[in-house]
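Left out: one protein chain. Kept in place: all the others.
Now for chain A:
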Amino acid sequence: MTEPRAMLRAVLAVFALFAVAQAQTGPVVETGHASSRLIAEKSAAVPGDTLWVALAQELDEGWHVYWKNPGDSGLPLELRWNLPEGWEAGEIGYPLPHRLPLGPLTNFGHEGSPTFLVPLEVPDDAEPGSTARFDVLAEWLICLDVCIPESAELTMTIPVMASAADMPAQSARIRTARSALPRDLGLDAQWAMDGENVVLRIEGAPTGKAFFFPERGGTIEPSAPQAQHRHEGALYLSMTPGIDFRLEKPEEIAGVLVLDMDGQEVGVEILARESAAPVASPEILASLGSGASGATEGGAGNIALVFLFALLGGVVLNAMPCVFPIVFLKAASVAKLGGADRSTIQKDALAYTAGVLVTFAAMAGLLLALRGAGAQLGWGFHLQSPVAVGFFAVVVFLIGLNLAGLFEVGTSVQGAGSGLTRKPGLKGSFFTGLLAVVVAAPCIGPFLGLPIGFALSAPPVAAIAVFLALGLGLALPYLMLTVVPQLVQALPKPGAWMVRLKQVFSFAMFGTVAWLTWVVSLQAGPQGVLALGIAFVLAAFGGWLFGLAQEKGGARPLQLAAALALTAALLPLAMLKTAEGPAYVGSLAKEPYDEARIAALQAEGTPVFVDFTAAWCVTCQYNKRVVLDSPEGQALFARTGTVFMVADLTNPDPVITAAIERQGRSGVPLYLYYNRKGETEILPQILTLDRLEETLERT
């Protein structure tokens, strides 16, 4: 080939690119509420290749078009192609569907700028150098609340060439649409009836809040909610069958599972076979609240177990590091009971129990309501807010000042001396119960993983019942005082020693304050600590004024000033804001939680240890100091080549919350170990070096 001819060819090629640049989008056709055009991914059609084209639409604000199964009403897009000889159009690749509720009806469709993909097969004998022209009659139904059928005749011309280049804008739009197409992950899926409901089990479903969109109308009711539960890597969905299904059970159920992963939606193709046996255990069915068979005997037995664990876990919670300060507080009030008559002791214990139960019910109710509204929250969620943590810190600080003797609570204005012999305030006991729950909540102690995991996926009534059983367990040691009055006889008579005891206990409170301040420092940064410090000073000033008022026999102006100072203490708390940045500090080489990285490490046989933790979780901090961050612990990870990952829940994180829930848990600590063989193991919530060593060395 001579030089000039090569030059000529290059110039021609450049011209050809420009010439076709206009050709890869067809003219825009405006219909009443949409503008539509055809776009192509490449600059040319290559013989024997697939040319991806798309109907690209821009819909009017609020208007929607429909998925291939449009749901309760609506019609899917209809394309009638008129292609050159030998060309073939494939199936329409729809964007992922969204639920569009309309009163009691629900449609499946698309809003905004949907891209409907179509692969065009270019025949082998298409002649390079020629121009292909094709058109399509597109018909769709577009609805706001009223519906309008629209149609457009769309055309496009594209050169046939031996090779083709990307067309920047269109290529990106088509590729984005193609990467959003539902993926076939080859997941095993089976379904079975459970009473009136269809229960679908999908093994190995990715994380995220799921919704199953059936491919055919009439299979699953579009408007019915889909209860979901995850257990050992499988996703369970309980769905209401549609009318076709009721008349004749289908052999298989096909559709798309859409998972909302942290705002990012992922679609997975599902083809589920009918299973002769139930696809889920009675416990899982019960937690799905599915059908009439939820209360089978086995299920009832296991629910009893859940309650037993909740009760037991509640009792054990008294010994967890995070509840310690409250145990001191309670011990201080119990000490006052020595020598009191039986009915006083009973009333006191019942007031405390009531405080515990009411708070548990309220917090569980709030959590369930927030989760119902779609928030990805776990137990202990309230400590993810620096405002809440700051508030508790100030309350605990005031309790410490009270125990130290700065002021009295619940007494008439007699001096501190006569306060010793007064009847303990029932309000005070109730409040202690309330505080015990609020502080204990982020602690998931031994036995509690199962019941709380169960509760978060159970119907609300069952969930609250589980939390109440947990509360009953927490209060049980004190309730025993009422049942066995001899225990109280064993208490020493009140006296001057109690003042000392209270003062000593106040330091447990100040210790808690130090910890909560550290939590706020991680959540809200140095500014947050300053705001909290101001709150402490104002609160202490209020407490002092309050004590002064008591000394002076209840001087009104002093009481007013005290109330004012306490209110002012709340103001800086409102300024606490979650700061950006990594919250977790540690010396070991640690990686942030990353599911893709775990999969990659597992693929090459590297073991991974995941520390699901949070700054507000005292048990987590205890384990970290004593085991994980200890020189022996670090050496152990290094020696076994275990990658240490930290999943930090100090601030809300839907991905981590979902990962915890996949293990049937709902809170931290959770220690997850992926061994070399790809098996996972959950380690106990109170770690020991021996146990860690035994686990890591074993495989």
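In this text, a residue touches a chain if its C-beta (ideal position, glycine included) is under 8 Å from a C-beta of that chain, and two chains touch if they have at least 3 such contacts; residues count from 1.
Methods note: contacts and distances are computed from a predicted model.
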Report summary line: Should one name the undisplayed chain from "Simple sugar transport system permease protein", "4Fe-4S dicluster domain-containing protein", "(2Fe-2S)-binding protein" or "Redoxin family protein" using UniProt, the answer is "Redoxin family protein"
Query raised in the report: In the full complex, which of A:28, A:243 or A:366 touches the chain missing from this view?
Result: A:243
Report summary line: Which of A:85, A:145, A:251 or A:690 touches the missing chain? It is A:145
Report summary line: Residue positions on chain A contacting the omitted chain are 72-75, 102-105, 107, 139, 141, 143, 145-149, 217-218, 221, 223-225, 240-244, 246-247
